[in-house]
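All protein chains but one are shown at their positions in the complex.
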Amino acid sequence: MPLDTSSYSLALLRVDGRRWNELRRINAQIRTQAAADGSSYLEMGHTKVMCVVTGPSEPFGPARVGRTGAGAGATAGASGGEAGVVVSIVVAGFSSVDRKRRGRGDKRIQELQSTISSALAASLHTHLFPHSTISISLHVLSQDGSLLAALINAATLACVDAGIPMTDYVAACTAGSTSTYAANDESADPLLDLNHQEEQELPGLTVATLGDSDRVAVLVCESRVQVSRLEGMLAVGVDGCKQVRAILDRVVRDKGRKMVQEGTVQKGVGLEDMEVD
Amino acid sequence: MPREAEPSLNEKQFVIQALQSNLRLDGRKFDQYRPLEVSFGEQYGVVEVKLGKTRILAKASAEVTVPYVDRPLDGIFTIATELSPMASPAFEVNRPTETEVLLSRLLEKTVRRSGALDTESLCLVAGQKCWHVRVDVHILSHDGDLIDAACFATVASLRHFRKPDTSIENGVLTVYTPAEREPVPLGWLHSPFCVTWSFYGDEGEIAVLDATWLEEAVRVGSCTISLNRHGEICQIAKLGGTPVEALSLLQCTSIALVRVKEFSALLDKKLAEDAKRRDRGGLLAELSAENDR
Amino acid sequence: MAQPTMAIPGQLLGPASKYQPGPGTHIHEANLYSSLLGTVNVTQPPKAPAPVKRLNKIVPVAAPTPAELPTISVSFSAKSKREVLPEVNNIVLCRVLRITPRQAVVAILICGETVLEAEWQGLIRVQDVRATEKDRVKIYESFRPGDIVRAEVISLGDQANYYLSTAKNELGVIMATSEAGNTMIPISWKEYRDPETGISELRKVAKPY
Amino acid sequence: MTDRRRINGPVGATFPPVFVYEGEDAVKETKKTRSRPPNAIRKMYLKTGVTPSASGSAYLEIETSAKGSGSGLKLSCTVHGPRSLPRSTPFSPHIILSTHVKYAPFATRQRRGYLRDSTERDLGTHLETALRGAIIADRWPKSGVDIIISIIEGDQDRESSKAEGDESWDMMNALSGCITVASAALADAGIDCVDTVAGGVAALVRNAADDSVSNIVIDPVPSEHEKILAACCIAYLPTRDEVTNLWFKGDLGASDMELYTSLVEKGIQASKYANRVLVECLGETVG
């Protein structure tokens, strides 16, 4: 086990020098691409993803996303009454340490697509756009753990940029525990925001919550862990989501303020100083 | 691609209103499963599981192959799921639907990645020969809660399965036929089971176990929790859907653990019954005693 | 100018000012070229092309009226199986595949004189079934699946279907089978009768030639 | 993209045994040189109507470059259609061309799989470009035509040309053959074309290793030359004097534009020669 957990109990510092409840640096931008309806770029540590949102538009629009079969991503709520959310994820070959190419038919990717699609569909007001498609295309440029969380956050930001009405941000992060499933020690500490190495060695889960509430939209745990650990990890994860939401919110507001300053958009009249453009 | 007929608005509303007044259409309690029937086939590793009208057949098999280059010391273990048009017209052959992908991913995570089967014990000659254990899960009819039933069937078939006995002498690998030596069970570490909750209501405040097809069609979200009877979580998957309070998810997990312990006991009982049925006149004991010598 | 008897694609046939382009030819830089592999035919125009109808619009008149020039065409002769496409105004024979209250879906079998190789789908909409009392037409009183229908192509239609019409006397069902399975005979402009059971069924009957 | 429908041979290439020749002379002899003049193409056999079930078909054979071990180019082309498009296709006022070029598994030294690889798809795109210019697409609204070419023998010598990059030069020869044979098959199928399009290849070659003089030959056989510096494949319409597809690759200095121009000219010349065969073949079909 290359990850030395013994040093953690001494200094309470993780491999990358963080404390247990520290997030990695999150750097995000919205409106990164002029051509898209909505776009975003998000870094969580070394995990870097880009997102482009097209729509709401007529299904099978000019780009004919989904028509070609393999290009089709997961769809949620495609039935006539509300907009379908189509997510397609492209994992760049150069994103991980060893170059590994994943086909679009990869089941793991399909699962991610379907998760993001249905998580966002629950927050987006899709009923406002019947018979249309919101297509979200995600590109993974670099992977260092918490991939699903980064993808959800980027997709949320891009949807905000695209001006699609939504209930609240869907913010996500990961949480883990210092104990492995074998060790039954009670002294195990929960950890926030796992990097790739920690994800490999320690049990962890991905949580996404809606806005500031404690309501969990996505909860994915893929490792073996004692039931008693769950509560601690979940609590840390939900708390982390709130921190992430605050960061995302700041990104959006900063961009909005900048656009008002530049005169790109008119300042709205609202209760608060600035609402989402 | 034919689409499954959606339930009508009236039906949907009826189901939801019934749930809101604490009623299910078939009169079950919210956390109650439909009766689970398990029957084993003549061959080892063939299991049919019935959960209400949902029927699943799982068959385990094993063959000797070359291990993967990057894992020379491990055997190969695959789970193949097939949702044939027989179960529902919405399924097509050779075109995996989202349901199928999610089902196979969940089985994969629950059974394979949690290390239920000891893949190292499948290795025969390092880097050259190993067992390839394969479970084929066929969905015969689909009336909701496929995941729980399929997972139960997979675990049952693997635990029921016996692979041919082998020996290595002077580098020569011999695989014995069942006539020569009684087949041996797989190296089994723990038995994970899936428990799927379906959520209803605007805030997902109503949670229901073992939803039927109709109930699944109107749910706003679901969460599949895989556990073993030792209280270890093997995976949790709440893949989107309407957000649910974190506390109620924790509650769901603890109820799930109870159900899993029941499943585990049920499977143990059924396996013991089947073993007894096969072991007429204590032939097995005799044979294994012979093998020991 | 003596014409070659056969032509290959791209072969010069003559100047566009002397000939009218027929099937199998194309114009390039004021010359007529063949676009097919086949034999060359020159058809002289009908001697006195007197207008049958009175002109009710002013037509821009070109110096030599196109109709006065001989038409040159290349017909694909090597084999008879060359595929043809149904075109607007063609008379086609088709079989009714399925009917809905709004339309009958047919498979076009024969176009003009040619049996088609590929299967092209056509559509007879309820308003195109007959010329009079269009609003009272009912598809199930006009066609049944399995009928053989003579129809006219009125449009290339959408991506999948040609639009057909039977709104002429000589167009409509020409062969029909009764519910008992017998071939029926037409007895009026809207009825077919089964000779064995004597029961008559409603159809949009084509006037026999 | 893996082929899971068939049982494939073992992965990893095997090389056929190559035996040592007796004596030095034998080795020398196997070095092939071009025996034709630089502006002559190899002999060509073309016949239409070889596949009765298809709407149109043609077969092309180009003689082997040298006696003995060499193999020529053998192509068979079938044209299916015009036929109705699948229901999902949007309305098209034109005929939709789809071209498939496939090497037979045994056509080249290296065994080809059953699924089309990227070079084959690439050839298909080139062919489509070349033919699209030749056909009169608006004569056949909302219909599709499939042009399927099987390369039965891929014009590769069994023993020579181990040097890298040779395979890519072979592609040009294959493409020019594909264009010619597809043109014949299209005419046979009775699909309107503005002209008969034929393919031709010209190359700038260097014959000896130390020779700095390079010259242009048409219809090059890579194994006959020490090094090919540049080559181009042209699809040419002789009556209209137009080019529908041009594919050049190699390495030419910007100051050598005359070389490029003359390379293209030679390519057109090669195409004209091929066209002569094509015209004659079509003439026989009608007569």
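Some notes on this structure:
The chains carry the letters A, B, C and D, assigned in the order they are written, with residues numbered from 1 in each.
The rule is short, and it goes like this: a contact is a pair of C-beta atoms (placed from the backbone, for glycine too) under 8 Å apart; a residue touches a chain by one contact, two chains touch by 3 or more.
What we mean here is this: contacts and distances are computed from a predicted model.
Going by its UniProt record, the hidden chain of the complex is named "Ribosomal RNA-processing protein 42" among "DNA replication complex GINS protein PSF3", "NADH dehydrogenase [ubiquinone] iron-sulfur protein 4, mitochondrial", "Ribosomal RNA-processing protein 42" or "Mediator of RNA polymerase II transcription subunit 18". Only one of the listed residues, D:133, D:154, D:190 or D:220, touches the absent chain: D:133.
Of the listed positions A:137, A:156 or A:195, the one in contact with the omitted chain in the full complex is A:137. For chain D, the list of residues touching the undisplayed chain reads 1, 15, 18, 20-21, 24, 27, 90, 92-94, 116, 118-119, 121-122, 124-126, 128-129, 132-134, 136-141, 159, 162-165, 167-168, 194-195, 232, 235-237, 240-257, 260-261, 264-265, 268.
Listed here are the chain A residues that touch the chain not shown: 32-36, 46, 48, 50, 52, 54, 62-71, 88, 90, 92-99, 101, 103-104, 137, 139, 141-142.
Criterion: only the chains that are shown with their structure count from here on.
Annotation: 60 Å between the Cα-based centres of chain A and chain C.
Chain centres here are Cα means. That of chain A falls 50 Å from that of chain D.
Not a single residue position of chain D touches two or more of the other chains.
For chain B in complex with chain A, the residues that touch the partner chain are 6, 98, 101-102, 104-105, 108-109, 113-115, 203-204, 220-221, 223, 227, 231-247, 249-250, 253-254, 257. Within the complex formed with chain B, the chain A residues making contact are 74-76, 79, 107-108, 110-111, 114-123, 181, 205, 209-210, 213-231, 234-235, 238.
Against chain D, the residues of chain C that register as touching in their complex are 6, 8-12, 24, 26, 28, 33, 35-39, 76-79, 81-83, 85, 117-121, 156, 158-160.
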